[in-house]
Every structure is written in C-alpha cells, then in structure tokens.
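For reference, the structure is listed below as structure tokens.
Omission of a single protein chain aside, the complex is shown with its protein chains in their original locations.
As written, the chains take the letters A, B and C, and residue 1 is the first residue of each chain.
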C-alpha cells in the first residue's frame, strides 16, 4: 500500500533508508551512510533539532491531529492545560496573521498569549473572558 | 484472595505499605513513613541492595521460575548464555553443598564455574564435556 | 552532625539535597503533597511524610505541617531548598522557636534582606553601590533636575504608583528633563490617579550578575565568584554561566564585586549561603539589586567551577562547622553553563506543558551534570513550577562548554510533553552569545532575530520514512525476518513488562 506523506504541508517522497526503532517512537535511519534520528513528539517528528509536522494518508495514526499545525486548512487552537481565559483578542470573521495574539490564558500562575499558528480567518471563538477551561478545550478555530 | 508469599524460602506476611508502581517492575513502598524501592529483576526482588528470591503461590506470575533459587526443592541450573561445557564436575546421585562447583562453561572468552545454589543431591546431568549449549539449556538438576 | 534532616521542598532541588544527605550519611525525610507521592524526591529519601493537598499553601507552604513532620520523624534540621518557604523569615523563626535547625541564614537576616528597600539601605550603608536615584516622589522639575544631575544621565523617570511602562520616560540630557517630567507626571496621574514620579539612573543594557557568598557562624565569610544570569525571559533566568565573560576583560571585577557582596551580607548579620544580585553596566560599574537569602537554582555552575559542594557546606555550617577554605584558596577553573529545562513550549509563547513523560533519554558523559527531578512515566503536575531539570556542563573554556552543552542537549529527549530544550542550541550558537555580549534584554532580542532551523530535503524525506515506520501496524508477535524487526518486536515486549 503506497501512502502519501506530507511534511510541513508539502508531499514528500519518503527516504529509502535503513530504519531501526531504538525506543518508543524513536527511529534511527541511515541514508547513504548518513545517520539520522527521528523522534515522534506529539503531533510532529523532531529530526536534527527541527520540528516537522508530518501527515500520513492513513487516518488511523497520523491523520487528523496533524492538520492542526499544517500550513493550510483548519487550525483548532486548544488549551493544553486547565486555565482561565483572561482576554480574548479576536472575533469571528476577523483576519489574523501567523503569530498574531488570539487570546490570553492564565495557568500555573503565568499569563500566556495564545498565537495563531498561521494566516487565516477566525471561524469560531468558543470561550469568553474569565471562563475557566479544561485541558484540551477548543478555544478558537482559524481557517484559511 | 489471600496468597502465601515466601521470601528466601520462608513464609512472610506481606507489609501493608502504600505501594506505587514507578516504572516497569519497580515499586515504591512506604511503610510507616519509611521509603523502600523494590525492583523485580529476573527471578528475584532487589530491595536496598539486597537480592531476595520471592515466591507467590499464584503460579501465573511468580511461581515456577522462583523455585529455582529458593532454599529447598528442585534447583535447575541453566546456561544463561550460549557456550561450551569444558568440564563437568558432578554425577547423578552425588551430594553437593551450596557454592560447590558443578561444571565449567566457556563463553565470551571466559571460563566460568557454575556453582550449586544450595545443598542437595544431583538428580540429572543433561550435558557432557565439550558440548555446546544454547542459552537457557538445562544443565544440571539438584534436589534436596 | 545531624542524624536526620527534613527537606521542605520537592522536585530537582529536593533530590539534590537528598543526595547530599546520603553522601553525608544523614537520614533524609521527604515531605509530599497529594500529587507528589510518586515524585522522584520521595523515592530518593529515607523517609517520607504526607503533608497535605496539592496547592502549595496546603502543603509546601504550610509551616505548621512541615514542623509537625519534622517533630514526628525526629528530624533535627530542615533544608528549605529554594522557593516555597526558603526566604520566609517566619518559617525560619518558627524553626528556631521549635529548636529545629533551619539550614540557612538566621531569620533576622532573612527579614532584613527580605524587604527590597531595607536591603537597599543596608547595602548602601555598608558601602555597596546601589542604583542611584530617589525612591520617593519628586516635588517638581527642579528637584528632578537636581537628583538627575546626582545620578548622571541617562536617567529614568518612573511612576511611584506605577508599573507596566505607564509614566516611564527615559531622559538623556538635562535639556529634556523638564518636559519629560511633566509628561510622565500627567501620564502617571491618568493611569494610577497619582502624579508622583521618581528618578533612577538608567543602566543601559545591564548585565544581571550575582555573587555567591557563604559564611559560617564563627564570623568567617567568603565569596565564590559570580554567575552571569543575564539571559532571562520576564525576569525568569533561562541560562546561567560561571564565569561571566565580562570578568575575562576585567579580571579585578570579581574580587571587587565579591567584597561588596560580603560587605552587604555582613551588614545584615548573615551566615550560610546567600546570593547578592547586581546590575552591571558595560564598563563594569555594578549596583546592588537584592539579596537572595537561600541556595540559588543555578548554584551548580559555581560548584562546577570552584569544586565546592554548596549544599554540603550549607549543612555543615548549619551544624556549627567552619568554612574549610580561606578566600585566597578559592580557585575558579574552566567554564560552566546551565540550561533550565522547563515543561513549556517556546513556540507557543512558553505556555506550560504539564503531563505524562512517556519517554526520557537524559544526556551524560564528560563534563555533563544533570540535576533532574523527573523520570520516565512520571506525570508533571500542573500545580507547581514547571522546571523539570537543570542541565549544566563544564569544560576547560567557555566555547568548549557551549559546544558541550549543544551535544548534551542533542542527546536529551523528553517525550509526551513539550519542553524548552530546543530553545538552547540556537542561543548557544548565537554569535552575540559566543562573544559574551550579554544583557538582560538579550533573550528578547535573540527571540526576535533567531532563524528557524534549516530543514534539508533529505531530513524531510527521513521524517516521512520514520512517520511511515511509526504508523506501520505492529510487527507480528512471533517470527523474525531480520534482526531489526525482531528488535522492534522485542523492544515492545520489553516495555510491556
């Protein structure tokens, strides 16, 4: 079964290296004698200090979630930890650029600005200011 | 289900400590505020630098194999690695004491004397000199 | 010497102290909250006492419960670590009242140095330079001009009631002062309902450099040199070093700052370990900032360079011991750099990332020291500071230490949660860092100028191949076709044990 793989949104022909699993989610890959180590971390693969978002066509393993950080499509911003929304800086329909602050969450005694991962339009704002959110809550959806 | 536990061959009333698993086969146990860490290593439990052989009545997990190193019953001496038997020092029917040399195996360029774990009588010698043995082979059985 | 010591802390520093106690053959008592039963610091102690719920005020900040744990276990002394109760004068006093030795300075010294304004006054009286200026509001532009002249330009006008930049004005020349004073005053009035502003000398691109001091109860005190702590984010230190690159240009500065730190500490009646923080300008002029009356997070860089075991010395001093060295015997060898490893995502505004550590590979080897408070399988709780570990390296030179830190970081892998580990290699390779051109604004500037890591076509292809390998259905449970696939199967099995 030939499966398409996208790396940072672009289709990529997989290498034909010698792959060995050397730990949970850790692969040692030799390509023409060059040594690589690829670590699956959350929704990305880390290789040589760089973090790449990788989508495999097969939806069972690496689909879905991957989309969230890819360069186009639908980005769902979620809260990674429980916290309190202290400020919402966007509204539905608003255009945002990559890196633009979207809202501020307070957690672990720190205020943290959640930024848009890319350019797009806000299609949903699911929280209001002063609301307490659980880990994994959908906060804002950006499409573009 | 109340199960009998033997430690180094003696029945022991299990502690009623607070047990937390902190790794594969590793347990942190608090007994009256004292901290213990028990590690299951092969057929024993290591605790505070001491190695204890432990048998649980339940045969699914800790039976069988445990018997091999316990103070009474049947001890099966096995080769832990592939090697060559260079000398057999006992024969069937011979009485042996704990620590007595039983045979010599050569492996990884070293000659190693396999010793009886305890007192007993040799009931089987399953190898001959110069024989090559695989890992896990039954070499000698001692009962007593 | 004590027979038993309670550690009133958690995380890596509690592990650090437990190791020192083991080394000294002193029994150690951990305390733990509801969420810390399985924490590493509990596993590394001889005894452990549950002291309450997860929120710090019900456990690690609860003075009475900690004292009760000490009494119940017969601990003769308490080491507070850093954070939590370590700079709480009431706690130190409560220990003293309970005849339990507080491993740190006397409560009185904590109290004196705990107030920033009192500390400033004590330091100034002891002859330690402070940032020139007036802490009280200025009557008018005329008084402002007089104070500014005393401080020397440039100066900052700051709102007495203020914060967040409102009512702040930089003034570079006397001619600009009157206008700036009026603007700052009206801005302050508008923002805070209080027009009062004060003046402070502006230290341009200051370094944050601190001096480690340590004194015994017999009147001996020495300094162990400086730590360069300029790489900060929101006043949170991120990477620290010893020595400071500044000292290589100004070799006499260490001793001058060291003596200034000792003077300030002596004036407060200090003993045990403490740290005096300074702002230092590019010409080596230094100004007392505050004193931390406890062990510092970044103490390992001093230990690596001086060979002194600060925690051991703390305990020995608390037990009445004398300093084993005189000032002239202290030596600084090589260079050390520490990276603070946090459970936070540098790509998401350093958002905290608690959760379960599903995989952990820790660096080791020549010159690598890791002070970690976590292990594989452990859940990083969200109730406390998200620092996981401190990776410190030592090498013969600063450049070698930076290179060493880079490979050590490359070997470090924390799976399951986000960490700031990938932030450091870029800093360590940054030309301004390598040249030692540091100041407290360094990190913000670096974050703005840093480049995304280069992703080669081959790396992308390897990532694609690894993704396919990771997405492949598990290998059959029996039968190996080649060694590698057998490894994979067995690796999985072994992890199931």
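We take it that a residue touches a chain if its C-beta (ideal position, glycine included) is under 8 Å from a C-beta of that chain, and two chains touch if they have at least 3 such contacts.
None of these values were measured; they are calculated from a predicted model.
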item	value
Visible chains that the absent chain touches, using the contact criterion stated earlier	A, B, C
Contact residue for the chain not shown (choose from B:114, B:127 or B:142)	B:114
Touching the absent chain when the full complex is considered, from C:205, C:327, C:358 or C:440	C:358
Which of B:7, B:86 or B:124 contacts the chain that the document leaves out	B:7
Contact set of chain C toward the excluded chain (per top definition)	15-16, 19-20, 22-25, 34-35, 37-38, 44, 300, 303, 307-309, 311-312, 331, 333-334, 356-359, 361-362, 364-372, 375, 377, 379, 395-396, 400, 403-404, 406-407, 410-411, 415-416, 483-484, 487, 490-491, 494-497
Those residues of chain B which, in the complete complex, touch the missing chain	3, 5, 7-8, 10, 12-27, 29, 31, 34, 36, 38-42, 45-52, 54, 56, 58, 60-62, 80-82, 105, 107-108, 110, 112-115
Residues of chain A (touch criterion as defined above) contacting the omitted chain	18, 20, 22-25, 28, 30, 33-35, 37
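As a working rule, only the chains that are shown with their structure count from here on.
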item	value
Farthest chain relative to chain C (centres taken as mean CA coordinates)	B
Distance between the centres, which are taken as Cα means, of chain B and chain A, whole angstrom	50
CA centroid of chain B to CA centroid of chain C, Å	48
Computed distance of Cα centres, chain C from chain A, in Å	30
Residue numbers of chain B (touch at least two other chains)	none
Of all residues in chain C, the ones touching two or more other chains	495
